[in-house]
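Note that one protein chain is taken out, while the other chains of the complex remain in position.
Then we have chain A:
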Amino acid sequence: MAKTLEKVDVVTVGVGWTGGIIAAECAKAGLKVVGLERGKERGTADFQQVHDEYRYAIRYELMQDLSKETITFRNNRKQEALPMRQMGSFLLGENLGGSGTHWNGQTWRFLPYDFEIKSMTEKKYGANKLSGDYSLQDWGITYEELEPYFDKFEKTAGISGEVKNPFEGKRANQYPTPPMIKTPLLQKFEKATTNLGYTPFMLPSANLSEPYKNPDGEQINACQYCGFCERFGCEYGAKTSPEITVVPTAKKTGNYEIRFQANVVEILKDGNKVTGVKYVDRISGEEFIQPAEAVVLTSYVLNNAKLLMVSKIGEQYDPATGRGTLGKNYCYQILPGATGFFDEQMNVFMGAGSLGMSIDDWNGDNFDHSKVDFIHGANISLTQTGTRPILSNPVPPDTPAWGADFKKASIHNYTRTLGVGGQGASMPHKENYMSLDSAYKDAYGVPLLKLTYNFTDQDRALHMFITKKAEEVMKEMGAKTVVPGNPLTDYDIVPYQTTHNTGGTIMGASPENSVVNNYLQHWNAENLFAVGAGNFAHNSGYNPTGTVGALAYRCAEGVIKYSKNGGSLV
């Protein structure tokens, strides 16, 4: 039998960026918070031997142990979903800090257009710009309303950047720290995009350009450009992560406790409120019930949705009828781009996760879409994240995949290859959704989450369009050979693409078409909150964490308000 523990004010499921932000804000406000983290504790001191591509980037040391839990996947409803047995397309986090430990740190604000995408698209292009199969909707919040929360997250994280992007929403403040170093590689991109009439700017970065103390008093150090960022933790404490900012902030209050190896298996509900969560201690195998005044789901997109599904809270989305909201509007991203092979050797192995320059001229509704058959667009960047030798074996087309010619070409081109890449927005489609699997279970006997997903015509059209733009930039940069990315085919869960999964617990103005309101409070249970990229009603052409951070601060405010007055916050 599960042992029932003492009731607390707030329990969060997972301790990454969102769990850490909720904990810091609620604990500062005097609420007693418990964070349940399925993985282990870790921090800067654990990353002293982190410059190890094989262990961290290939064997995924910091990521989810799939032997315990994974998802199942199929491209469409006619197929049988099968387990994602190995990680590939996206890299799920685990342990303290979650994906916030091994992220690159590219910290964007979504565009004003994103939050009102349906209204703005219809106003400008009419109601039939996209077919009715795309379940486009507004987010129930505007950019202006979210701006203070973006600002707060940027200050917590100390984001390094420059206010030079003519397309971004209005900002109350500058970035807390100046941009990173504009390296010779970045200058190539700057020059080329300027020549083409675009407005390049330094990418907003959580790898800090200088030491910084955030408003909570947490110290973040200066980036050393060591080239081990994505898939790695930072041994310098220079990549802003939950475990060096919001988690210690929460702990300092004395109101916060994290329980590690605590795998939540169910949200407990009674009437129109939740009473707490049930979890399994991964070491002892014991079951516990943690009662709480408020429950906040702060795990990754996939698990937030899964927990609501297994706990039968909300109505499961059904693509056949269009009814239900839970699991709806799962989105991903597309990655159009071009590879350039150069004559000269470059310092490609130096870098940082968010070292880069971007243009937003082809993102959002920053250009006229009346003559194209898609909406939205992509941020186009050149990043110098540090390429490493196992994963980077670039060869021109028609090079054999192995043997003497491959060896020669891959060694020659390792230091002579650059990429210009777009992060293409992803629009929700009625056939792309999450549900529960009936055949496969996790290590605790809970069904796996089932993902039904494929790229759509909108994706293909956008991909082709942005690929051409990336190709033009690469040519202007002076590459000897420019190789555009292949056109999109079916979504494939094997090759790494991006860990920007969104949707499933979307936010909105009405319980008819969303799971949570704009405080990320569940429509069907007033003391239950679910926060993260799952709230995105579609996915934009940027990395998600800036917007996730803003939503988490918004959610924290909601939890605190709720703890005082109760009831629906909207």
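Points worth noting:
As a working rule, a contact is a pair of C-beta atoms (placed from the backbone, for glycine too) under 8 Å apart; a residue touches a chain by one contact, two chains touch by 3 or more; residues count from 1.
Here, contacts and distances are computed from a predicted model.
The protein name that UniProt records for the chain not on display, among "Chemotaxis protein CheA", "Heme ABC transporter ATP-binding protein", "Phenylalanine--tRNA ligase alpha subunit" or "Dehydrogenase", is "Dehydrogenase". Set against the missing chain, the residues A:144, A:286, A:318 or A:492 yield one that touches it, A:492.
The chain omitted from view is touched by exactly one of A:31, A:192 or A:226, namely A:226. For the options A:25, A:53 or A:168, the residue in contact with the chain missing from this view is A:53.
Taking the complete complex into account, A:415 is the one of A:261, A:415, A:513 or A:563 that touches the chain left out. The hidden chain makes contact, of the residues A:388, A:500, A:522 or A:554, with A:388. Seen across the whole complex, the unshown chain contacts chain A at 48-49, 51-54, 58-60, 65-67, 69-70, 73-75, 79-80, 82-86, 88, 181-184, 222-227, 339, 344-347, 349-351, 388-390, 393-409, 411, 414-415, 439-441, 483, 485-486, 490-495.
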